[in-house]
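Here the complex is missing a single protein chain, while all its other protein chains stay put.
Chain lettering (A and B) follows the sequence in which the chains are written, and residue indices restart at 1 in each chain.
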Amino acid sequence: MSNQSTQLEVKNLTTCFKTSKGDVVAVDDISFSIKKGETLCIVGESGCGKSVSALSVMGLLPTSGYVKSGSAIFQNNDLLLMSSKELEKFRGNRLSMIFQDPGSSLNPVMRVGDQVSEIFQIHLNMSKHEGLEKALEMLKQVEIPDPESRMLAFPHELSGGMAQRIMIAIALACNPDILIADEPTTALDVTIQSQILNLMSEMQLKTQTAIILITHDLGVVAEMADNVLVMYCGQIVEYGDVKTVFNSPIHPYTKALMKSIPVIGKKTRRLDAIPGRVPSLDMLPSGCRFEKRCIEKNNYVLTNCQNKIPPIFSLDSLHGSRCWLEKGNE
Amino acid sequence: MSKLGKVSKNLSDNLDEELLLQKPVSVWKRTIKRLLSKRSGKIGLLLICVIFVIAIAAPIIAPYDPQEVLIGKEVVKLKKREAPCIHVFGCDKVKPQHIMGIDGNYRDQFSRIIYGSRISLSIGFSTVSFAVVGGVLLGALAAFFGGWIDNIIMRMMDVILGFPSLLLAIAIVAVLGPGIRNALLAIAIVTLPAYARLTRASVLTVKELDYVKASLALGASPTRLLLFRILPNSLTPIVVLATLGIATAILDAAGLSFLGLGAQPPTPEWGTMLGSERNQVFSAPHLVFFPGIAIMITVLAFNLFGDGLRDALDPRLND
Partner (left out) sequence: MITYILKRLLISIPVLFGILLVTFVLARLIPGDPCKAILGEKATVEVCEKFEKRFGLDKPIHTQFLLYSKKIVLADFGNSIRFSRPVSQILVERFPVTIELALGGLVVAILAGVSLGIISALKHNTPVDVGTMVLANVGISMPVFWLGLMLAYLFGLLLKDTIFWLPPSGRLTAGLSSIPFFEVWGWEVLKGTTKSKFLEFFANHYIFNALITGNWEIFKDAIRHMILPVIALSTIPMAIIARITRSSLLEVLGRDYIRTAKAKGVKSKNVVSKHALRNAMLPVVTILGLQMGGLLSGAVLTETVFGLSGVGRMLVEAIYARDYPIIQAFTVMIAVTYMFINLLVDISYGFLDPRVRLE
């Protein structure tokens, strides 16, 4: 489905981790693509593999992790086959990533201005002086009040929201084609959250950067996403554009997620939680991973559910679900 | 909708039950398992056991009495500071076997080294016991009562820490007079502040925890709280420090003895043995080499074990 405006196409990415109990599959055969100016949200519970997917694409896995198979084609280059040296030219430049806890994501002994200017020195070959000038401009663009004195501050002197703006400034400094944001607002207050999200949207309009937004907050997805990828236990269980997935979810997990969103004003006695818990990655069932908690299953498909991992059935080219119940609907 | 609700409720009960039926793992079992899985902890523990066995079985293992002067008692006349003679390695069978040679007073060095293990182990344990008890007490008192008690105790600790440790120990021994007991006391005093500070920090943290405040509000006795709730929760770093402290104590004691301020001759303490023969190192290196190796192996054993213990007790590592 290569299109001129497709920026990144990930196919069959599988990532594993080496543990004392053997190798564990954290990301199991996921595929997605993203176009220029689009926002793709990857949503799922903690530990479902959404962050690991992003880190795999960026080549930032910890030493115990490795990509087992798959490809990530970015502008005619397979990121997964590139060496560290080659990737370094892309990172921060064409591909950027921001992380969850902005306070700990900045170097505590370096001044903020130096950390922003560094990216200009690396990728645009500027001198320190020129880098600092551009850094000041970026700080103004991300709407940091009193940017001149902020340049000299140290990270611990900044609030969470301010620090995340700095991270965004660093990430967007070289007008990257893709920005990966891994739970950028999870560690922030709700009020700051919306400011940051607005900032990201505004910057995106200006630069047409594609954004891959990883989150477990369905509210954020509703606000920001063009397309949604729902992950569960290392696998994609549903994908589609945001309206369809929210209004007509197919996969039982997605349905349960949508149902669990509390509606203000509606009287209930008990919140609709999903019973049970996510299976541990070293003790995965041989069939569908959601089967034990699924309330939609019926006797007709039960054998399949328990013994064979369902493939993704595409409803149409834009909506798909990994569920045996969809077998007839392709 | 209500039927689905009922189904989901049953499902959730079943799944929760599954969770509850899993057995919790005992902290001690996990610690011991982790300790034994790391190389350093295993080797350390092994060495310590070996040394303990040697110390306990000294009368059996040592071929001679450590204080026995051997002039005229051997068939072949012995030279002073004779080099080691091991029959297996080719030493003439006529000469009596002395694995580590003879020291400057015609005594068998091997036996003295064996007996020396007893002294070193007791030095290590008694020094650390004294320092731990004293330090923990002072630290706990300082943290618990705060105010001027805290200030005075901590200033005293600062003064002790204001001197390089061995030098202060030397000065204390100078006042009290040379000898093992005084050397032990000196080393204990010098190492005490570390435990005091550690305990104080731990107690301060635990003191602020809600359950302690709640207990006090309900009328619990502060002393009982301190002894039975607060201190046991701060034990881990103290245990690790104490194990490593045994190593330091043995080294410091050997240093003091080397200078003539610790164990006095003819006690077969390794540092003393080294110290009395140091001027003969060129002619009789075995009299310097073996005691030093003995010190090193013992200290290494406790260091390795302490390291292994620290890693095993580290709450940050999750299985």
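Please note the rule applied: a residue touches a chain if its C-beta (ideal position, glycine included) is under 8 Å from a C-beta of that chain, and two chains touch if they have at least 3 such contacts.
It should be emphasised that the depicted structure is a prediction, and the values quoted were computed from it without experimental measurement.
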Among B:C85, B:I153, B:I238 or B:L251, which one touches the chain that has been omitted from the display? B:L251
Contact with the hidden chain (one of A:M167, A:L197, A:M224 or A:C288): A:M167
Cross-chain touch to the chain not pictured, restricted to A:G44, A:G92 or A:P147, is A:G92
Give the residue, chosen from A:S5, A:Q75, A:N107 or A:S149, that touches the chain omitted from the document. A:N107
Which parts of subunit B are in contact with the chain that was left out? 40, 155-156, 158-159, 162-167, 170-172, 174-175, 177, 247, 251, 254-255, 258-259, 261, 271, 274-275, 278, 281-282, 285, 288-289, 291-292, 295-297, 299-300, 303-304, 307
Contacts from subunit A to the absent chain lie at residues 58, 60, 62, 84-85, 88-93, 96-97, 99, 101, 104-110, 118-119, 122-123, 154, 156, 167, 170
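As a convention for this text, only the chains that are shown with their structure count from here on.
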Quick check: how many Å separate the C-alpha centres of subunit A and subunit B? 51
